[in-house]
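Note that one protein chain of the assembly has been removed; the remaining protein chains are unaltered in position.
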Amino acid sequence: MIKIENLTKYYKIGLKGKTIAVDSLNLTVRKGEVFGFLGPNGAGKSTVIKIIMNFIRPDKGQAMIKDRPVSDPSVRHLLGFLPENPLFYDHLTAEELLRFGGRASGMDIPSIKTRTHALLERLNLSHAAKRQIRTYSKGMAQRVGLALALVHNPEICILDEPMSGLDPLGRRMVADLICDLGQSGRTVFFSSHILSDIERLCDRVGILHKGRLLFSGEISGLTMERVDLESAFIALIGSQKEKLS
Amino acid sequence: MKEIWLLAATTYKEGIRNRILLGILLCAILLCVFNLVFTNMFSHELSKVTVDAGLSVISISGLMTIFFMGMNLMAKDLDKRTIYMVLARPISRSQYVLGKFLGISLLVVTAVLLLGIVATGSVKLTMLNAPDYIPPHFSWTKFMTAVFALTLSLLIIVSLAILFTVLTSSSFLAVLMTISTYLIGQNAEAVRRLVLQTSSEAMYTFKKAIIIISWLFPNLEAFNLKTAAAYGLVIDKEALLWSFLHGVSYIGLILIIAVVLFNRRELT
Partner (left out) sequence: MRAVSRTRILIAAICLLIVYTTGTSRLHDIRDVMKADLKASASVFPPQALKIMAGEFKGLLGDLLLIDAAAFIGSNKKATEEDWESLTLLFKQILALDPFFKQAYYLVQSSLTWDAKRHGDANELLAISRDSRTWDWLPGFFLGFNHFYFLNDNESASRHLMDASRVPSAPLGLATLAARLAQKAGETITAIVFLEAMLDKIDDEEQRKVIEARIEALKGILVLDKAIKSYKERFGTTPEKLDDLINRGVIASLPKNPYERPYTLKGEKVQF
């Protein structure tokens, strides 16, 4: 479903300097799997996601979705996206926001209405459906973002740090939702640095460090020798550091 | 097209709910009341003064809508990354730019309409109070033509505001550049006329530069029919037609440049 080939991206520093954010990345996410994208802060996870969403352009390589290049706007009919720390047109209410999202993705009004109702109910936001989003707490905004990403029932969900800013209850709610998405045959690609979530939800994981993919595969492949994902992750990053130094 | 309308409507809704518009309108209504009081300080040509002041109030509130709110609506989108939730949809960047232009334009037109009604009221009131001073050739057609022309000049500024927002990464810089362009557009014509009259060799380079500037910047003075409306002067229809074409094609070109630039911009 998502295919990333030889992806490289530099960021400019000042006038001349540049730093590499993503380094020759190859990655494939298969249809119907929940893929966890791991890595310490600044590893380049968000950069990859922004390239998949066509917000920024790679310097080398390409990202394809269902064999179509991501620069094609029609690709985004298939995508549901939740940005990191999402912000919205905050003078709109949750209902209006979801209506905008649904209309932009080509849904008709009645189906938007039923879908909105179901999603807000599911994410425990029904009580605030008619309030402007600027009155929301951080956790509520995060959940509205998730509802917006899912309103058109996308085949592929790309979620950047979906758990951040949520209380334990909210996290549980979102985790269950991701779990359901996976079971209903949707492809989910989400980044996180909360390992326990990944361990519980994902079929496969990719671990990114300093722009390079250190590991890609089933969690069992990573945790074979270790007790759990956390120690496996730390060991992997640690070994990489040794190699570099 | 559907996407553009949707985005325009959302931008419009977001703008309308913003209290700034309310503030601008309140401010403008106060100016209209002031207009009534102010006009009475003149013993001659009361109607001329009230038409002038009324049209100016419309212009000012249009400008304030653009600078305080319109530009904010787009700059905030880029600053706070709210643009992600738009571009994550099957909406192309060109559609985004055009949708924003349309939405902000609708807001400006709303401000002009509301203020137009208030200003027309205050003009009418003054004329009822002092019928002796109505300019001999005054007509509401001319007044409305002036309103239409000033609306078009406001839309030109909206397109420039969009271009500069796309061009720079700082919203402050974008506002500054738009204001400068506005000032140049207002005065380029007078300077152009001035240098065309001189035949001195020493001015040659300067003259060329001014002529180039008069092609690069919109001729906003051509859309200023306030005096014509105030004195009931004859409005040259041909000049009006060419001004209209100049303005509309200028907006189109600026939006195309904005689209091309925006397509290349990285939204980090």
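Order of writing sets the labels: A and B. Residues in every chain begin at 1.
Methods note: contacts are C-beta pairs under 8 Å (C-beta built on N, C-alpha and C of every residue); 3 or more make two chains touch, one makes a residue touch a chain.
All figures in this text were calculated on a predicted structure; none of them were measured in a lab.
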item: Touch with the omitted chain, as defined above, among B:37, B:190 or B:234; value: B:190
item: Sole contact to the chain not displayed, among B:11, B:94 or B:126; value: B:94
item: Which of B:8, B:32, B:49 or B:160 contacts the chain that the document leaves out; value: B:49
item: Subunit B, residues in touch with the chain not shown (by the definition above); value: 42, 45, 48-49, 52, 92, 94, 187, 189-194, 196-198, 214-215, 219, 222, 224, 226-227, 231, 236, 238-239, 242-246, 248-250, 252-253, 256, 259-260
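The criterion applied here is as follows: only the chains that are shown with their structure count from here on.
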item: Distance from subunit B to subunit A - Cα centre to Cα centre, in angstrom; value: 42
item: Subunit B residues touching subunit A - in the complex, by the definition given at the top; value: 3, 6-7, 10, 13-14, 17-18, 80-82, 84-92, 266-268
item: Subunit A residues touching subunit B - in the complex, by the definition given at the top; value: 11, 50, 53-57, 73-77, 79-81, 83, 86-89, 91-92, 96, 100-101, 103-106, 132, 145, 148-149
